[in-house]
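What you see is the complex with one protein chain gone and the rest in place.
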Amino acid sequence: MATVLETPTGTTPTVTPARQGFWRNLWRVLRRKPTRLAGSLIVALFVAMGVIGPFLYPANLPIDAGNAYAGPSGSHLLGTDFQGTDVLALLVTGSRYVLVAAVIAAACTVVVGTGIGLYAGYRRGGPDSVLMRITDFIITIPGLPLLLVLSTLWKYSNPLTMGLVLGVTGWGSVARAVRSQTLSLRERGFIEAARGLGLSTAHVVRKELLPNVAPYVAMNLLISVTVYIYLEVGLFFLGVLPFNENNWGVMINQAVQNGVTQTGQGLSYLLSPLVAILLLTLGIVLLVDAMDEVFNPRLRED
Amino acid sequence: MVAATQATANAAATAPPAVAVRDLTIVYKTPAGELPAVSNVDLYLPAGTITGLVGESGSGKSTLALALLNAVQKPGRIATGSIDVEGLGNLVELPAKRLQEARGGEIGYVFQAAQNSLNPLKTVGKQLLDLGRSHGVKDRAGLVRSARQLLARMGMDAARVLDSYQHELSGGMRQRVGIMFALVLNAHVLVLDEPTTALDMISQANVLSIVRAVHAERGLTTLVVTHDIGVVAEVAEHIAVMYGGVLVEQGPTEDVLRAPKHPYTRALINAIPRVSGDPSVARPLPGRPPTLETIPKRGCVFRERCAVYAERNLPECVTEQPPMLPVADGPGRLVACHAVGTKESVR
Amino acid sequence: MTDPDSSGAAIEARGIVKSFRARGDVLAGHTVHALRGVDFSIPAGGAASFIGESGCGKTTLGRILAGLESFDSGSLSLGGVPLAELSPRKRSPHFRRVQMIHQDPYSALNPTRTVDAILRDPLALRARQTGRPRAWIDARAREVLDLVGLDPGYVLPRFPHQLSGGMRQRVVIARALTVDPAALVADEAVSMIDVSLRLGILNLLRELRSTLGVSVLFITHDVATARYIGADGELYVIYRGQIIEHGPTETVVADPVHPYTQCLLSAIPVLHGIEQPGADRLTPTEPLDESQPEDGCLFAARCPFATEKCRAERPELGHLGDTVQEHACFYPQRRSVVATPVAGS
Partner (left out) sequence: MRKLPLRLAGHLVRALVMIWVVATFTFFLIRQMPGDPVAAQYEQLVQQGMSPDGARNATQLTYGFMPTGSTWSQYTHYLWRLLHFDLGRSTQTLGVSASSEVLTGAKWTIGLVLAGILLSFAIGAVLGVIAATRRSSGTGDALTITGSLFHAIPQFVMALVLITVFTVIWPVFPTDGNVDILVDPGFNGPYIASLVSHATLPALAYALSMFGSYLLTMKSSVISVLGDDFVLAAELRGLTRGIRFRYIARNALLPLFTIFALTIGFMFGGAVFIEKAFNYPGMGVTLVNSIGHRDYSTMNATFLLITAAVIVANILADLLYTAIDPRVRRGGTAGA
């Protein structure tokens, strides 16, 4: 359950009371609305699929040419693809690449974005305007065309490279959100008071700024996971990347290549990855509004 | 100092209306059910007078001020009682269209200096024309002319102000524009909410002198809502003190200040540091002002912080909300306290 | 005058100058003179109040004394130690002994931390500096809360939004006490608190002066509050960055000689019925405007008694007309502007 919701603040290994309180609060906040429970269930399902999935099926899935494009049936819950392989198996085994890459990218975005946002917002002056020019630049460059151009260079064979590339190009909006939040926080009295008491800048950033910025970071983290899933699956769908192992984007690409949209045959092969993405996106979206309550004691209470 | 212009002269001709608030209760919907922010208030604003409504946070004074324009905001609503304005009738029952015309037309409301009561995207002049259009004013030139007179009367460069946006005006200037908007359609009842909060002493004195002058010239019935007794003492002939949604005392300002009857009024006056006389005479009031949730449901709302109850703890202070009763030795003086009131001689 | 190196520390400031380059395009390129050479001194455990209209520089002076703002020129010493020459790193331990109490209790406390966490961090720092054991931190946290009249059991586990404005301001003062300050700079510390509770905070500040020997600098536009808190201390009246009247609080309030001070005191509302207004109450002829002339007396443009000389030369702070208090006016004149209690009230 933890990977997707892992927030950057969870660095200290020992679970200090505040941290233990964090998980209990998280559960209390999630329980408050049924939509959030549904959301966390969906996300948990997909995370489990990503972690356990590939172990449930043999390395190369059985092909049954005679039974191509079969509709959903008893033996094949979601039907079969153009080679007769079971779509459900493809979906499950294909989920790991997508999820791992998205989580890495999101974590990378959050760390880079929050770091730059906090630094720019807190330091202001020269470094702030330089960093903000860079952020504007990153935001203005259209994400997908950039990835396409980069795809000629790297082949994104494993999720790590895909995650890093996505992360490096996508931290713009998090940085901007965190910076504006830090700028407004900086005017608040408690930041100046902390400095007046002689507390170190590290303390001010970690204990005073970060907890106040956390809700925005968490929300951006979740939203960026959905954006990254959509970007990477899209890249495979466009067919610009050679694929050695299967994933959702490949399934969609293969379905379109084999004329599913023309013939209408094997619709389940095309629709299952689409529905999987929609479901996962829905799950994450339902959790987004909980993030504010998790980090803000005033909202958490009533 | 005042050039009585033609516009203000005919405005003074029609006599200012009196305003009578009878048994008014306003409740707010909260998770713990509907709680009264204002309970059973009887307040009378004699025609042509300035009344000062004093109260701390949670006293319900701002809610009462909004009620005078029947504009209590959700989740609040007027549960019982009536607000009769001479020549208009009971605002609570006024049809929506007539109420909309009365707001701005007969009754003007002025916001705090710190609040932005103007649309940030339009100039003051354009918003003045919007006001005219909403009230079906045909003679736009006349409207602009009386607006200019009012602004000039308040010591402002009318042309420049009409052409500027809100962010180009200071707090004090924004407030005077608010006063102009409230009176430009010849309203005769003026309600000012905390007119001097967040202003310096000198600009506060300036605003209060403007309020006094405009009240006299245009013959208004004015209500000034504030937390600062000094402001009321400076500008109002009639004072009303609220605590926890209840009107605890009202009467002529000088009499009430000279001989406050209600324990809360006495404590409030005593808690203000003075600029002359022995400084150590001031005493803080123990406890803290109530919020909507912590106002006691039964008995006197001030009981927990009341010196008289602490000393004599009369049983009815706990069981029964004290009614507003005339005081033996003061014309027009009313107090809501079991220990005072006419019954005092009996006790 | 207590000796400088007692637990408290005297603060001496000479010729403090501070100006800002305004960024708004109306004032583009025009520098705002916040402070124009201010002298100020306060003994250990003493009291001083600064009054003046907003924008006159009193808050800037407070921030400079608390080390939160740099200053262009002049000298500043705390407990006899001149701070101007020290490097920022060496200066900060000294400035830590001057703590600022902000006006807005809602923004002075971190909403995501409990009072316990808020007090614990500075106390941990203090424990490390003074070599005290960890157990001392909890005990000291409770002590400072008692000092400010709060019940530790009730307050420690709570978040700021669960406390009232008055209680929050007391927590702010308690946090300041964690570093055993020599001086507290209270900038409009009570203007956002309910009237009935203000006196509680003011009394607290007075008690801290007697019990801990902490000196209190009170910045406000409300003269009566300034008088209450600094009754036995000094009163400084600031106008457009210059001190124009300074002396024992009672003298300046009862017997002001500078026309600006007189305008300030005349503007205080009179409690008719129990006070009668001063006979010759004054009002300035113009509202305050930054672009008013800089040469000659700064108040000349608004002064009802300004003469050609006032517009030409700028009077220096002095005792012209053998007044008890210092003032900066060529024509000091006693005027009864303050409301006095009506007999028998």
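Should a chain be cited, it is by its letter among A, B and C, assigned in written order, with residues numbered from 1 in that chain.
Please note the rule applied: a residue touches a chain if its C-beta (ideal position, glycine included) is under 8 Å from a C-beta of that chain, and two chains touch if they have at least 3 such contacts.
Just so we're clear, the structure is a prediction, and the values are computed from it rather than from any experiment.
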| item | value |
| --- | --- |
| Contacting the left-out chain in the complete assembly, out of A:88, A:111 or A:256 | A:256 |
| Contact with the hidden chain (one of B:130, B:293 or B:316) | B:130 |
| Which of A:116, A:223, A:250 or A:290 contacts the chain that the document leaves out | A:223 |
| Residue ranges of chain B at the interface with the undisplayed chain | 66, 69, 71, 73, 100-105, 109, 111, 115-122, 130-131, 133-135, 165, 167-171, 173, 178, 181-182 |
| Missing-chain contacts mapped onto chain A | 35, 133, 136-137, 139-146, 148-153, 173, 223, 226, 229-230, 233-234, 237-240, 252, 256, 261-262, 264, 267, 270-271, 274, 277-278, 281-282, 284-285, 288 |
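Following the convention adopted for this analysis, only the chains that are shown with their structure count from here on.
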| item | value |
| --- | --- |
| Intercentroid distance (Cα basis), chain B paired with chain A, Å | 54 |
| Rounded Å distance between chain A and chain C, as computed from the means of their C-alpha atoms | 51 |
| Chain B and chain C, separation of their C-alpha mean positions in angstrom | 32 |
| Junction residues of chain B - those touching two or more other chains | none |
| Overlap residues in chain C, where contacts from two or more other chains coincide | none |
| Chain C to chain B touching residues, read off their complex | 53-54, 164-167, 194-200, 202-203, 221-225, 227-228, 231, 253-254, 263-275, 283-284, 287-288, 338-342, 345 |
| Touching residues (chain side chain B, partner chain C) in the complex | 56-57, 155, 172, 200-206, 208-209, 227-231, 233-234, 253-258, 267-269, 271-277, 279, 282-285, 288-289 |
| Chain A - residues contacting chain C, complex | 187-190, 192-199, 203, 207-208, 211-212, 214, 295-298 |
